[in-house]
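A protein chain is absent from this complex, but the other protein chains hold their places.
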Amino acid sequence: MNKAGIVSYGSYIPQYRISIEEIAHIWGEDATELKNQLQVQKKSVLGLDEDVATMAVESARNAVNLWDGDPKLIGAIYVGSESHPYAVKPTATIVSEALPTGKEIMAADLEFACKAGTAGMQMCFGLVKSDMINYGLAIGSDDSQAKPSDPLEYTAGAGSAAILIGSEGIIAELEGTYSVTSDTPDFWRREGATYPSHGQRFTGKPAYFQHSIDATKGMMNQLQTNPSDYDYVVFHQPNTKFPLSVAKMLGFTKEQVELSLVCRHIGNTYSASSMLGLNRILEKASSGERILMTSYGSGAGSDSFSFIVTDKIEELQSYPFDIEYYIKRTKDIGYGLYTRYKGLLK
Amino acid sequence: MEPPKIWREKRQRYLALGISCTKCGKRSFPLSEYCPYCGTNDVEEYRLAETGKILYFTNVSMTSDEMAFNAPYCLGIIELDDDIKVTGQIVDCDYNDIRNGMEVKMVFRILARDGNDGLIKYGFKFTSK
Partner (left out) sequence: MRMNGRNVFVIGTGITKFGEFYDRDSTSLAVEALNAAINDAKIDRSSIKSAYFGSMVSNSSPHSSFSSKCLRECNISIPFTRVEAGNASGAAAFHQAYTSLASGIHDCVAVIGSEKLSDFVKNGTIEKILGSTIDYQWEYEIGATLTSLYALITKAHMREFQTTMEQLASVPVKNHKNGKENPHAQFRREIPLDRFLSAKRISDPIGRFDLATHCDGSSALILVSEDYLNRKGEIKNKIPILSSEHSSDVLALHHRESLTQIKSTVTAAKKAFTKVGIEPTDIAVAEVHDAFPISEILAIEDLGFFEKGEGGNATEAGLTQLNSKISVNPSGGLKARGDPFGATGIAQIVEIVEQLRGRADKRQVSEIEYGLTHNIMGTGALAYVNIFGKEEMKQ
């Protein structure tokens, strides 16, 4: 079996932001209390001429540009999302032709709520390790949906992350991956329904926390590692409070998880969430450091990964369109424009 | 927005394709089978430069049905760094901040959607560099 790891990474976040205050004002909620609870300032909003495919292309192009390799060497491409532009017609093919990769490529779209992107990563790792492909591209991209006035509306943001996986030029080598899966109805959307439904408090303990904890413990157990062996840890970020809590429960420190918390600035980007957190860490990590990532997708499941950063990472850390560029690139909008941008006006 | 036409044009729109002539060396946009300068059939596909400068621009508010979803938007002629000129929208910029000579880079965006049931047409636009 080959060794495999992350070879490159790319991000995309649209420029528009709407603040908690703006949304709270509409529904007569207490913004201060919400901000304390969620620890999110603003969430990102897609522009009128953007969708999950355009974001996926931008993040993928950033990953490929950073890598500076030939996209025709990519042997597989998977795009995970809960808001693909088409219910039938894969986003993956659009990204493939926009890079462009060659025609001889495996591709599919994935859905597993917020962990569809990391499921794609696992598929790529498997294909690379078994020497079936040289490079694989896993993308998580979402224009997160939430019913207006629902608590989720405050955090449902938009973004995309692309991770290029291969056996050569590795910047963060995969030590192992461990997943847990169960049939848990914490958050769902029926075919044809406009908005998702969720189990409110039920989405916490038996869902997010249980799976994140089980997967992370399983990963560390398999590798015989402890929280103190890691320099960074990333969790799925439905808000900032949950990853901080689960980190604490598992014995990680606030310092270990802080860098990953993109949620503070952009909200919950669903399939892109944990991967964007990972990208932020890869921007800053140094050779020899260890990263643990555990995603969570409702329905439910968690994918945990352990990475060791190689010295190749230094070659890749001065790309202008990195995640900080997108986090800092902001244009505030009010709820009125927000309704137009989200397509709420029928 | 017929499927064959969208399919036929997608590569040119996604990758911003023109041609490079093997005989006279000139490059041109859009994709063509013959060189518009010397007439030879011996041309190669060429990807346009991804950065350039705005030559002219205007703010379009009255527009076609298929573009109305995005209106008002900025439209301009961009001179790319390889001296090829294209027409393109300039997005993610406040109209009042846009200037002649402003440096831009290509981005991938939705050009139009065919209602709620039809296809989505993607292509290149520009944003401030």
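Order as written gives the chain letters A and B; numbering starts at 1 within each chain.
To be clear about the criterion, a residue touches a chain if its C-beta (ideal position, glycine included) is under 8 Å from a C-beta of that chain, and two chains touch if they have at least 3 such contacts.
Computed from a predicted structure; not experimentally measured.
Colleague: What are the shown chains that the left-out chain touches?
Modeller: B
Colleague: Who touches the missing chain here, B:K85, B:R99 or B:K129?
Modeller: Of these options, the touching residue for the absent chain is B:K85.
Colleague: Out of B:L15, B:C35 or B:L111, which touches the unshown chain?
Modeller: Checking the options B:L15, B:C35 or B:L111, the one contacting the hidden chain is B:L111.
Colleague: For the chain that got dropped from the picture, name the residues of chain B it touches.
Modeller: So the residues of chain B touching the unseen chain are 9, 29-30, 56-68, 70, 73, 75-77, 85-89, 100, 111-112, 121, 123.
Just so it is clear, only the chains that are shown with their structure count from here on.
Colleague: Could you please state the distance in Å, as a whole number, between where the Cα atoms of chain A are centred and where those of chain B are centred?
Modeller: Taking the mean C-alpha position of each chain, the two centres sit 30 Å apart.
Colleague: In the complex of these two chains, what residues of chain B are touching chain A?
Modeller: Going by the criterion above, the answer is residues 10-11, 14-15, 69-70, 89, 91-92, 94, 107-111, 120, 122, 125.
Colleague: Can you tell me which positions in chain A touch chain B when the two form their complex?
Modeller: Residues 15, 47-51, 53-54, 57-58, 61, 85-86, 94, 97-98, 100, 331.
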